[in-house]
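Heads up, one of the protein chains got dropped from this complex, but the rest are sitting where they should.
The block that comes next holds subunit A.
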Amino acid sequence: MATYQEFIQQNEDRDGVRFSWNFWPSSRLEATRLVVPVSCLFTPLKERPDLPPVQYEPVLCSRANCKAVLNPLCQVDFRAKIWACNFCFQRNPFPPSYAGISEVNQPAELMPQFSTIEYIVQHGPPTPLIFLYVVDTCLEEEDLQALKESLQMSLSLLPPNALVGLITFGRMVQVHELSCEGIAKSYVFRGTKDLSSKQIQEMLGLTNSAPLGQQGRPLVPQDAAAFCRFLQPVHRVDMNLTDLLGELQRDPWPVPQGKRPLRSTGVALSVAVGLLEGSFPNTGARVMLFIGGPPTQGPGMVVGDELKTPIRSWHDIQKDNARHLKKATKYYEALANRSAVNGHSIDIYACALDQSGLLEMKCLSTLTGGHIVMGDSFNTSLFKQTFQRVFSKDYNGDFRMAFGGVLEVKEMGVGGTNQWKVCSLTPSTTLGIYFEVVNQHNAPIPQGGRGAVQFVTQYQHSNTQRRIRVTTIARNWADAQTQIQHIESSFDQEAAAVLMARLGVFRAESEEGPDVLRWLDRQLIRLCQKFGQFNKDDPASFRLSESLSLYPQFMFHLRRSPFLQVFNNSPDESSYYRHHFVRQDLTQSLIMIQPILYSYSFHGPPEPVLLDSSSILPDRILLMDTFFQLVIYHGETISQWRKAGYQKMAEYENFKQLLQAPLDDAQELLHARFPMPRYIDTEHGGSQARFLLSKVNPSQTHNSLYTWGQETGSPILTDDVSLQVFMDHLKKLAVSSST
């Protein structure tokens, strides 16, 4: 029998699903007692090169409130050509096209290896992808130039039939008409006036000839092109648009001394959303917002144009001093919701040294499945490559993006259907789904029964096909009274850590930081109390089983992570980190919680080492991956050698190789990562070394005298507790009889 590890891995590979518990408690009460909720991380569009989509429509359960899709778990009566829905037990006849089925001639969806299956459905004509660039022109010349080049480059990456549009903004908002010959035309909006979607469409002249929009029926692309002058097929306006971008000037309105440029981001987005809403509802579309600073006027304003008033900090927010925060957030949320309803996603590419209002605007992306990319300048490889990667293609040459996704979850024994709209999905988009067991304690599910969950994801593939991916999962129910050890051993601590972290981050959005930490601590303690083995009031006796052993450590690092700690982070940075944390898959999420540290030395091949200050040694090169940053750290000795130039001497070829090794590894990581991490090359004593020092477990600090002077690592100057101290406290609390 495979270990749980193998089972979990296999499940993840096949279905993109990881449950916190792989045995499910059979009643609600039991479920709550498990502390970590029954939940899963689900990657709806996990890349499955080995999974060819089938070219027909799924068969649905005929019960109106069920509509579950036929799956391998259904009981089939081949003779009667009837199948029983495993969710509602409805017996359904097969459709006529299934007349030929038999035990030996089964459709793919009944085969166990197709617990995940993808259907291609033909619903009307394919709709083109839509890319609407919304570009801030209040940029430094150099930045604008770089951005223009990136945008021009991106045109070549788009499929020829994709529709593109361009909105630029500064003090005013300009919607560029792309279809025209001769004079370049644009529609201009005042940057200070909030307009309704209807007004925007009227002002753009979209109302007269807009018969669409009803019933969300997508348009025929030819019609669409003819109809909307602002969104045109790339192949047709390629040259025009390239020229237009080339001629794009910085916002011409003068910026007086001591002022910020007037940036009408709010109105620009409103126009973008309104434009798409009016012309292409329920069609896959991406609004790509490029900003070089915070919105400074009009609705959605984050900070005024007076430079002497700095943009809000966490301090201001905690003191309730952020004047525009609530209003702006509300404004962007409303926009995000409208956008989501229509299946349009919004990306934010914010490149500025100071904050640019991501805190207020992040909802645009989080609610619509858009990307957020944050950098210092558009003229950095971080931005350029990340942006390029947005358009990366999969093994089939299709974009790694999907639009207009709708995820449905059908759960055995619940009968309820839950739907979420995820406007844009990438293969790595991973959702955390939390279940509730609704069975009452006194009516337990029969032992040995299996619970089933079906995920139905409808989406528009980047090649414009409509597809439905169905994943059906089953897990055994277990009585928590009698089978607690089964349940315990079915615990997926990695998934659980990520899921709990997501809950924590979710809470952190609305609650004070310390409250979240306390809640997290309490959950941890309760979990330890539930599953730890110990004698009351004897911390030393505390033990955790293997399936839970790493969990407390994850929690320790989570507590220190930027997802929950705002110290030293701006509100924008926090938003950015959290945004990515809640959408990456399990592996990436874990890296974010607990960065990976590799050590390179002459002593052997590179090895992962503890994320601990004791790992920082003079003769090592360390490579730390926090997801957002890649830090290469040269130990003191290595650094001296390097400065001395040994690597350039033929006789020290090996040193040169040693220096090169982490660089190569880093390159590899860089290539796979989205968004591009910040790449930091530093050394002992270097200012940038702080990135490493802030992450490692401060096992040695200026306070821990007992290690002082030993050559076993670098003390960290911090008051943070070390993992050791944390564990000690945890044990004490867990075994304490008073709690």
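By our rule, a contact is a pair of C-beta atoms (placed from the backbone, for glycine too) under 8 Å apart; a residue touches a chain by one contact, two chains touch by 3 or more; residues count from 1.
Quick note on the criterion: contacts and distances are computed from a predicted model.
Visitor: Assign the chain not included in the display its UniProt protein name, restricting the answer to "Short-chain specific acyl-CoA dehydrogenase, mitochondrial", "COMM domain-containing protein 1", "SEC24 homolog D, COPII coat complex component" or "Ribonuclease P protein subunit p20".
Guide: "SEC24 homolog D, COPII coat complex component"
Visitor: Could you tell which one of A:L29, A:M153, A:M203 or A:I596 touches the chain left off the display?
Guide: Only one listed residue reaches the unshown chain, and that is A:M203.
Visitor: Determine which one of A:R48, A:K67, A:K81 or A:R190 touches the chain that has been left out.
Guide: A:R190
Visitor: Identify the residues of subunit A touching the omitted chain, counting contacts across the whole complex.
Guide: Missing-chain contacts on subunit A: residues 172, 174, 177, 182-190, 193, 195, 202-205, 247, 252-254.
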